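My structure is below; once you've seen it, I'll send some questions.
One protein chain omitted, others in place.
So, chain A:
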Amino acid sequence: MGGLQKKKFERGSATNYITRNRARKKLQLSLPDFRRLCILKGIYPHEPKHKKKVNKGSTAPRTFYLLKDIRFLLHEPIVGKFREYKIFVRKLKKAYGKTEWSAVERLRENKPTYKLDHIIKERYPTFIDALRDIDDALCMCFLFSTFARTGKCHVQTIQLCRRLTVEWMNYVIASRSLRKVFLSIKGIYYQAEVMGQLITWVVPYQFSHDHPVDVDYRVMATFTELYTTLLGFVSFRLYSSLNLVYPPKLDSNGESEPKEESEDDYAMNSESYLEKLSALSASLARVVSSADEEEAQLDQFPSEGEDMEKMEAREKELKQQEAQKKLFEGLKFYLNREVPRESLAFVIRCFGGQVSWDKSVCIGSTYDVTDETITHQIIDRPSVGKQYINRYYIQPQWLYDCVNAKILLPVEDYFLGVTLPPHLSPFVEEKEGDYVPPEKLKMMALQRGEKPGNEQEEDEEEEEEEGEQEEEEEQEEDDNGDEEDDEEEVAEEKNLKKMEEQRSQGKSLHVKVTPGKLKVENKARLEQEEKAEEKRLAIMMMKKKEKYLYDKIMFGKKRKVREANKLAAKRKAHDDSEKEKKKKARK
């Protein structure tokens, strides 16, 4: 066979990839510019399957890009802007060097800039695409908005991030779409459901910044540049979907008007509006002011594939969601100055509560401590000086736990100075047979609207103990308001218990008297037996292979249950030992 000799690395994967440096040279950009362009356009490096083939026989670790991607980059108008900027910098340097200040000023006025709008449109062709990718954008904006204005990044970027995050929070409040909150040691995780998409973001605690050195700030700033644009467009769309004015305006005829007096001494005029917005205490203005929107009833069309059970389950879920949205409605909160104001105000307003704080803490407080209609005061210190009778003094964790449990939890566990129950992660979903911590079990029982007897006793014991503690404390503080409340509660609970006991006795009698009911039980048992029999037969009828698989699955399940039981036993032992310790300590 004749023909030309085939040369190596002129076909196949070697021609599909391009190294970073070659790509950079092809685009005539410096490395930082190239990196920025790639981030903005969403072009990421690629790991080839056969590195040696791509790398022309060498095994040196290199960064590769797909050649087609780089060709696509060649068409980007922003590349030209980058080059312009490079030249601008060169000219500026020269003007500085020659101390030509007028030239410097002129150059600065004509500084080349670019917009990313077309890139957003290109990368996210539909709104839903953008919404799916909003997690990253939110995290980044919340992070950058907490940065100090120290020159680690551009001050304007920080301001823009702050504005966008405030807009986002206001949207979540207006749409009541917050679902979960988790206070971790790293930051606060939030989850909201916006237009059917679950969106998770993390917000760092305030004042918790030590700037890590091994983070590339330039890369992060580039990502933020893209994400601020994205978030802006998304929030515009979200606002218009709710008929809200964008950029957000405070509702002028709102029932809770922020006080006017303290404005001047709080912030400059130019800043005060954003500050008022970020206070999150007032509602937003709508394009069409609608006094009472009628909730659109969900139409029910049972589709073919679904059966009624699923439909019902979904309906139930919807109802639960509706109930959750109105969780704090009618409650009036007051935040003490030591609690994280922004997070708490956000959470409370997301579920329809009213919130205020001391007017020296932040702008936008709506009522004073002395307001008699306050139902809950959030407090995070061991004791308070003056207490009002008609309000609960609770620790901030109560709010977060309520949100995660989707019901108003009993306030007793969260009273002032009480050891708090653990704050469980709402992001964990236990499968069947997994170990579930007892606190969660209790919460789930509460959700179902019942109180299991055994645990209730425990609860009562604990409550009694706590009650005693509180009594002692209150005696010290010479305030007997809460004590009365507690006594009343204890009395009520006792009554309830008595009634339950009576009921249970009555029930047992009932069973003994009427044989008809016994029959019913028999029927049920028969059914159960039948089912068990069927199952046994089905197992017997299995093929050997299937049987093997089945056994394996069952073994796995049993093992899981066993492990969960072990953990539960361990936990009980732990709790018991703790209790005994407590008792001993008290004695």
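One rule holds in what follows: contacts are C-beta pairs under 8 Å (C-beta built on N, C-alpha and C of every residue); 3 or more make two chains touch, one makes a residue touch a chain; residues count from 1.
The working rule: contacts and distances are computed from a predicted model.
Missing chain, UniProt name from the options "Ribosome biogenesis protein NOP53", "WD repeat domain 78", "Regulator of G-protein signaling 9" or "Presenilin": "Ribosome biogenesis protein NOP53". Considering the full assembly, A:T157 is the residue among A:T157, A:S283 or A:T375 that touches the omitted chain. The omitted chain makes contact with just one of the residues A:R123, A:R286, A:K560 or A:K579: A:R123. The chain omitted from view is touched by exactly one of A:F82, A:W201 or A:Y392, namely A:W201. Residues touching the missing chain, restricted to chain A, are 35, 39, 42-47, 61-63, 68-69, 72, 75, 77, 109, 111, 113-118, 120-124, 126-127, 129-130, 133, 135-136, 139-140, 143, 154, 156-157, 159-160, 162-163, 182-187, 189, 200-205, 208-212, 214-216, 219-220, 223, 225, 228-229, 232-233, 235-237, 240, 246-247, 338-340, 380-381, 395-397, 419-420, 422-425, 427-428, 435, 437, 439, 567, 570-571, 574 (touch as defined at the top).
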